[in-house]
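Here the structure is laid out as structure tokens; the discussion comes afterwards.
One chain of protein is taken out of this complex; the other chains stay put.
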Amino acid sequence: MSNTQETTPTAQKAPGADVTSKRAKIADFVSANGALVGLLVLCVAMFIATPDFLTPNNLLNVGIQASVVAILAFGQTFVIVTAGIDLSVGSVAALSAMVAAFTGQSWGMPPLVALLFGLLTGLAAGMLSGAATAYAKLPPFIATLAMLSVARGLTLVVSNGIPVPTSSVVTWLGGSIGPIPMPVVVLLVMGAIGWFILNRLSVGRAMYAVGGNLEAARLSGIPVKRVLVTVYALSGIFAAVAGLVLSGRLASAQPQAATGYELDAIAAVVIGGASLAGGVGRISGTLIGALVLAVIRNGLNLLNVSAFWQQVIIGLVIAVAVGIDVLRRKRA
Amino acid sequence: MSNTQETTPTAQKAPGADVTSKRAKIADFVSANGALVGLLVLCVAMFIATPDFLTPNNLLNVGIQASVVAILAFGQTFVIVTAGIDLSVGSVAALSAMVAAFTGQSWGMPPLVALLFGLLTGLAAGMLSGAATAYAKLPPFIATLAMLSVARGLTLVVSNGIPVPTSSVVTWLGGSIGPIPMPVVVLLVMGAIGWFILNRLSVGRAMYAVGGNLEAARLSGIPVKRVLVTVYALSGIFAAVAGLVLSGRLASAQPQAATGYELDAIAAVVIGGASLAGGVGRISGTLIGALVLAVIRNGLNLLNVSAFWQQVIIGLVIAVAVGIDVLRRKRA
Amino acid sequence: ACNRTSPTTSATASSAKKFTLAVSTLNNPFFVSLKEGAVAEAKAEGVTLNVVDAQNDAATQANQLANAQSQNVQAVIVNPVDSDGAGAPVKALNTAKIPVIAVDRTVNGAKVASFIASDNVAGGKQAAAELGKLLGGKGDIIVLQGTAGTSAARDRGKGFTEGMKAFPGIKIVATQTANFDRAQGLDVTTNLMQAHPGVVGIFAQNDEMALGAIKALGAKAGKAVKLCAFDGTAAGVSAVKAGTLNCTVAQLPSVLGKLAVQQAVKALAGKADANVPVKTTVITETNAATFKG
């Protein structure tokens, strides 16, 4: 199992080992992010297979293409760390984006207010799932499966099944400033926020405690229910941001946007080394997981692999990428 | 948490309480299958809402419509009892049905041999997932997500994306004998087999031990890895049967058959009282879970609820059905 | 090793033509036919055609269009998942001066060199007219919708509703989604026939759902209950031949694919036709035998 701490245990570290500390930190990072090896192997393979892969432009593309799933997966990381699961992220992303587009378009809200409405939608959906889990004691799988269905239905109801053009602010989120694509910027910002919450806020540390040993967390006075609600609320907000980026890229909020993305988001978190049993998981791992998925898809497109075989290969690559990590940990 | 045994412990049963034992058995069944209350509430609601619901014909329809998901969910029950998850059931169902149709149609295999090929496909896919989990130590989520992708891809490759007509035997499986629909018969047979495996075979009881505490099971000499492979293999075979029934109903194996059914199957198991944390779950509960899903969908069709609102309502009903069970258990 | 198309090295790529065909989905025989029409034509023209499948996800399609640019293809044929959604990525291709051909659905908010389509709204109207005629202008009917929120479901539904205005005697008693899926078509029709046993007609927004409905109706299919569908897939046409399906609005998907490749080749020389309409044909028992998809 990978470590949940930012620095892996370096017990009995020699004092005054400052010179090597940078190298040690890199080594720590690598050993704590096993899927990194898988990602690198994948990139090298792609590089050998096609010269189109390692162009700056294409790498930015990969970044853009990873962004939505990565942001969803960051939110999902909180949930999985507490041993939960959030199946609703795709639907909530679509609903939030739709509400933002709709309030802007039909109610004529100013773009920023409309955007805020979108974020609040994500927050509300997340808090509902969280409350259903923490207070009504529904299993997270059921609470969020219900939300998956409800949020998608509401998206259709709000939009009447028709795509709605997004406001300027949202389109800007999906565009780029000069050569720098905004989705990548948002990805990095949300990643930083996620990392900060998990590692620097006490509620973040409490998530690990709740997921690692719920009873112990409760007996230590951690307000378990509040932590759980927070976790799903965060997942909802992250989903809303992902939805906004997605609709921004397309300049249109789609009623069927992000359908099925929940499995990708969960896969990214698990590929990144988290365990669905809770207590383990880190933002950097999740990012790597999302990149693994994006690189496979991008590479298979570049290689012109037939659409049917692509699915076969994607499956195999996911298994191998995680398999490498499992092997590496066993050796260590 | 519901009990793992078929009969709940009735310690200190009054001697000579034979007369009441039947009633006690029913009470046991009800208390062990909490979702039953949810199902009954749902049925009564439907009955009040529309007279079309409680006709013998419609009830048979519900049975037919529940059959595929229920059979998938029976297989899924084994997996969930061992604290695993099988995301590949929908794809494996489609692949198995496609292989059966294809070997019959294009290779000209006799119908029964083609059917056997279909079942073997399911078995092989399941064993692969199981081996990846038990021996290569991939998390079940990843191993079966990979299989989801691989099996769907292979289905498309085999069929070239075009539906293939099924053989006579398979079509018979989807038809009916007199008034009795074969899918319902298959559902009952597979349910009985599932119950028998879980309750009467040593490997079934071992599944509960593995899911309850893997290390304790291992230290007690239970061959954990073999049990895990068996579990996924069974899930694969059950998925193959579900796929055959599905293609039989349509007289055609569809490349995209059963897409997304994995969530329905898992939901059926969890609505039926199993825990994704393992160690708990029963076939009767799973059947009830599958019926809950089928009744909602059937009822909403009968009531002609708009497609948009249907999803909202399905979500709410799932949450409420499980919520009733949670409440009931808390009271007890 | 799994790559079935011969790998093109960058050296030869400069001389040979390389296009990308971005299909909305290959989950549906209609688009499979479209793809096959395009692949056959590409072979005939000596073009390497890179086919990608967006699995009905507009964002995936955006990614694939961006990837096409990375690959330096000379032209892109896009069958948009969604017209609005394809705008942004096609705009990027416009900037990169890669000609884009839209097929089946148009692209909003960006330039396309050519648009080849059969009109779904018009097709919906044709279906309404045909079903109205079959029913003699009266009776209860039900509508099987495609996946809620997809453009095909919207446009076909819109056209059908408009076309039905000509038949005040026909009442749509239920409209339910079966997600373009045959199995769901079967279940939903079964349920609806339960609630509305007097239904005499069904409009299914694609052939797949109609084939499911035919299963649900049994002997009544095409006889006591008239069925009209959409797409004209091989299975749909044989159902028409068998008399279980009364009509299907054919869009000639393989022709769409073929024309798209032809237009792409023309576009390289800067002389593509802006609009290439492909007529939808209503296939009934009378013309089914001679129909070629």
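Before moving on, here are some points about what is shown:
As written, the chain order gives the labels A, B and C, with residue 1 at the start of each chain.
Criterion: a residue touches a chain if its C-beta (ideal position, glycine included) is under 8 Å from a C-beta of that chain, and two chains touch if they have at least 3 such contacts.
Keep in mind that, in the parts below, contacts and distances are computed from a predicted model.
In the listed set "Pyruvate ferredoxin/flavodoxin oxidoreductase, delta subunit", "Monosaccharide ABC transporter ATP-binding protein, CUT2 family", "Glucose/mannose transport system permease protein" or "Heme exporter protein C", the entry agreeing with the UniProt name of the missing subunit chain is "Monosaccharide ABC transporter ATP-binding protein, CUT2 family".
Considering A:112, A:192 or A:216, the position touching the chain not shown turns out to be A:216 (whole complex).
Touch with the chain that is not drawn comes from one residue among B:206, B:233 or B:283, which is B:206. Along chain A, the points of touch with the absent chain fall at residues 1, 3-5, 7, 9-12, 199-202, 204-206, 208-209, 212-213, 215-223, 279-280. Counting the whole complex, the residues of chain B in touch with the unshown chain are 1, 3-5, 8-12, 200-206, 208-209, 212-213, 215-223, 279-280, 332.
Please note the rule applied: only the chains that are shown with their structure count from here on.
If each chain is drawn as a node and touching chains are joined, the picture has every node linked to every other.
Note: centroid distance chain A to chain C, computed from Cα atoms, is 34 Å. Taking each chain's centre as the mean of its C-alpha atoms, chain A lies 30 Å from chain B. Contacts with at least two other chains are made by residues 26, 148 of chain C. Residue positions of chain A touching 2 or more other chains, listed in rising order: 156, 161, 260, 307-310, 312-313.
Across the interface of their complex, chain B is touched by residues 26-29, 32, 145, 148, 173-177, 181-183, 186-188, 190-192, 194-195, 208, 211-212, 215, 234-235 of chain C. Those residues of chain C whose C-beta lies close enough to touch chain A in the complex are 2-5, 7, 10, 23, 26, 48, 50-53, 56-60, 62-64, 66-72, 82, 84-89, 109, 147-150, 153-154. Across the interface of their complex, chain A is touched by residues 85, 87, 132, 136-139, 141-143, 145-154, 156-157, 160-161, 260, 263, 266-267, 270-271, 275-277, 307-316, 318-319, 322-323, 326, 330 of chain B.
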